[in-house]
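Sharing a structure below in C-alpha cells format, with a few things to ask.
A single protein chain has been omitted; all remaining protein chains appear in their positions.
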Amino acid sequence: MNTPEPNQLHNGTLEVRVRYNECDPMGVAHHSRYPVWFEMGRTELLRATGWTYRQFEEEGVFLAVIDLAVKYRKPARYDDLLTLHTYVEGGSRVKIKHRYELMCGEALLATGRSTLACLARGGAVRRIPDLLMKIIGEAESVENS
Amino acid sequence: MNTPEPNQLHNGTLEVRVRYNECDPMGVAHHSRYPVWFEMGRTELLRATGWTYRQFEEEGVFLAVIDLAVKYRKPARYDDLLTLHTYVEGGSRVKIKHRYELMCGEALLATGRSTLACLARGGAVRRIPDLLMKIIGEAESVENS
Amino acid sequence: MNTPEPNQLHNGTLEVRVRYNECDPMGVAHHSRYPVWFEMGRTELLRATGWTYRQFEEEGVFLAVIDLAVKYRKPARYDDLLTLHTYVEGGSRVKIKHRYELMCGEALLATGRSTLACLARGGAVRRIPDLLMKIIGEAESVENS
Partner (left out) sequence: MNTPEPNQLHNGTLEVRVRYNECDPMGVAHHSRYPVWFEMGRTELLRATGWTYRQFEEEGVFLAVIDLAVKYRKPARYDDLLTLHTYVEGGSRVKIKHRYELMCGEALLATGRSTLACLARGGAVRRIPDLLMKIIGEAESVENS
C-alpha cells in the first residue's frame, strides 16, 4: 500500500494523556482503556470532516461496535502523552472498519481494528448516511490503488 | 405486589468484589469507584421493594444525583469482598436522600451521602412516584421516632 | 491443597449484573466493559483452583493482556443479569490463552479471546508458575483429545 496523502477524511490524530484512574496496580494503563481511546479517535476523525457523532445521534444514526481486536505491545504509563492515529479502512452499506495505532513518542504501544454497524434508534440495522459512505469510498480507493 | 417488610424498604445490603481495573497504581480501589458502588446499592435497595430502576426509567422516571459526599477511611484492595449498606434517609416530593456504609469484614472503609432529584425524560423536575414516596415516608418516621 | 476436579480448572462461570454507569447513551453496555468482565471471569476461574491472582501478584507474578478480540452479537442492557463462561484454551511457558462466552439467559451476547503474558515485577517476561502450567497442560490435552 502506498502511503496515503494526509487526508483529513481518512485518518486523524489525537493526543491523549493517560489518567491516573486508567492505570491499574501494575502501574500501567488497563487494557480496557484502549477501546475507549479508539472511540475518541473515531470521534475526532469524524469531527475533522465537519460533522460529529453527536449530530448523527441527534438524527437517529447510531454506530455500534460489532467487533474489536487489540494487540498490546508496550505498556502506557500514568501521565504519558499518547498519540493515536485512526484510519478508515473500508466497509459496506451498513458497516465501517477502522484501524488504530497508539504511539508514545516513537514507540508503538498498540494496534487495533474495529467494525461498526450502523443502527437506527431502537437497534435495527440501517444504511450508512451518504456522508459516511463517501468517506469509506475514498478510503477504499486509497487502499486499492 | 404485597408490601414487603419495612426493613427491606429502609436499607439494603450488597456484596461487591473489588475488580482489578477498579484499582489504581497505589494498589487500592480508586476513589471514583465508590459512587458507582453506592448506585449499585440504591439499585438493590429498590429491587428489594419489588420494583427496579429499569422499570422506572421505562416509565419515564429518572433519578439524577445532585449532590454526593464521601469520607474515605481505609482503602479497599483488589479482590476484597466488600459489604455495602444503603439507607434511605428521607427526602421531599422531588428528592431522595441516601446514606451509605462500606465495610470489609468488620472494618468500616467509607461512608457516604447523596441526594437524588426526580426527573422526567428530557430533564424537567417531576414528582416522585407514590411508591418511592411511601419508602421515604417510612424512612422519615423511623428517623424521627 | 487438594487437586480440584479438572472441570473447575478448565472453565468457570460468573454471574455479573450490568451496572448503570456501564451503559451508554444507546442504553446498552459500552463495548469497553466486556474486557473488564472477561478479566473478572479469569479471576474467578483461577479462584476455583484454590489460588487467586492477588496471591500471584503478592509473589511477583503478573499476567498482562497482550491481545484481545471480541465479537459483539447482541447488546446487554442495564440491570441484565449476565452469565460469563471462561475457558483456558492453551498457552506456552510464558503465555495463557482464554476464550469467553457471554450469555443473557439463552442468548449469546458476545464471544472473546485473549492472550496473557506472564511478567515479573518490573515487566520482564518470566516463566509461568507450575500451577498455571498444569492448568494449561490439562486444557490442551482436552482440546487435542
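Structure notes:
Which chain is which? They are A, B and C, in the order written, and residues in each are numbered from 1.
Everything below uses one rule, namely that a residue touches a chain if its C-beta (ideal position, glycine included) is under 8 Å from a C-beta of that chain, and two chains touch if they have at least 3 such contacts.
All of these numbers come straight from a predicted model, not from anything done at the bench.
Hidden from this view is one chain, which touches chain B at 25-26, 28, 31-33, 35-36, 39, 57, 62, 64-73, 75, 119, 123.
For chain A, the residues touching the absent chain in the complete assembly are 17, 19-21, 36, 39-40, 43, 52-54, 57, 77-79. Considering the complete assembly, chain C touches the hidden chain via residues 20-21, 23-25, 27, 30, 32, 78.
Here is the rule we use: only the chains that are shown with their structure count from here on.
Comparing per-chain C-alpha centres with the mean over every protein C-alpha atom, the closest match is chain C. Two copies of one chain, chain B and chain C, touch each other, and the residues they use overlap strongly: the shared fraction of interface numbers exceeds half. Note: the chain lying farthest from chain B is A, by mean C-alpha position.
Inter-chain centre distance (chain A to chain B, centres taken as mean C-alpha positions): 36 Å. Chain centres here are Cα averages; for chain A and chain C they lie 25 Å apart. If you average the CA atoms of chain B and of chain C, the two centres end up 29 Å from each other. In chain B, the residues that touch at least two other chains are 20-21, 78.
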